[in-house]
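Data block below; observations after.
A single protein chain has been removed from this complex, and every other one stays in its place.
Coming up: subunit A.
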């Protein structure tokens, strides 16, 4: 009969049997064997060399650590560091609009009706949010991967088209409503703050009203709903049905301030919003995880960090699959798997 020591030696060398593995497994699990295991590992530790070809991997780990350490810093930041951080935030806000590609698809229509269609487009690249201002003074934010289009003749009729997610603070103009068009519905606005979600690849399109009043009219499906503040309209694209619920609008529109607020929401909904914000795919393994309810606020954290925080407050485990390069040089989405610990 081999001793544990021999079994673990073989396990470490990589040439081991299934029984060796079971024994090592057992050794790790049993509380009363820990002194022995610890001694054997300490011996192994003293024989472990500091050489290896993993510099790149490890410098990536150091980067991640720096990032996490910086997130914690506010507590002990010096005045200079605070200044620097403020500067980098301001710089980011100033730079993002520079990334916007404004495409003027200007062409004169020879259409007999004589309509002049010149459109401006604002794109918000994936992973960023972009502030915009329209010619009438209406301001808003575009979420990650979204586009807003408006006619250059905007001032004579206020029509915009949205693909993705946008938040608006519309300037009130008597008898000149503001329209937001999506492939599924049109929102008629007098003067108000509201949020529109219409991503092509999602099952639903939505409107969330923060203040004022809006009227939502279906495009292919016939419906006309009037929303009050803190109401949420969801249009199910395949069922061609609308649902209206009462929510805390602020927690849905806080993305524009770089915050993600979840107030007692099921993990399935949280995952959906994280997927949208971070262009990721989140797989929840088990129904009880999907329905677990959380309360959390995230501010400009990266997705790694959010997963880590979730796993420290809840019995959750996760695995991040980094983005992979496809043959056509595009990248797959970051994929995250989550499990509930039993």
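Methods note: a contact is a pair of C-beta atoms (placed from the backbone, for glycine too) under 8 Å apart; a residue touches a chain by one contact, two chains touch by 3 or more; residues count from 1.
We take it that contacts and distances are computed from a predicted model.
Taking the options "ATP-binding cassette domain-containing protein", "Urease accessory protein UreF", "Sulfite reductase [NADPH] flavoprotein alpha-component" or "RNA polymerase sigma factor" in turn, only "RNA polymerase sigma factor" matches the UniProt protein name of the chain that is not displayed. From the set A:25, A:226 or A:332, the residue in touch with the chain omitted from the display is A:25, counting the whole complex.
Listed by residue number, the positions of subunit A touching the unshown chain are 10-12, 14-19, 21-22, 25, 28-29, 37-38, 41-42, 44-46, 48-52, 54-55, 57-58, 60-62, 64-66, 68-69, 76, 285-286, 317, 342.
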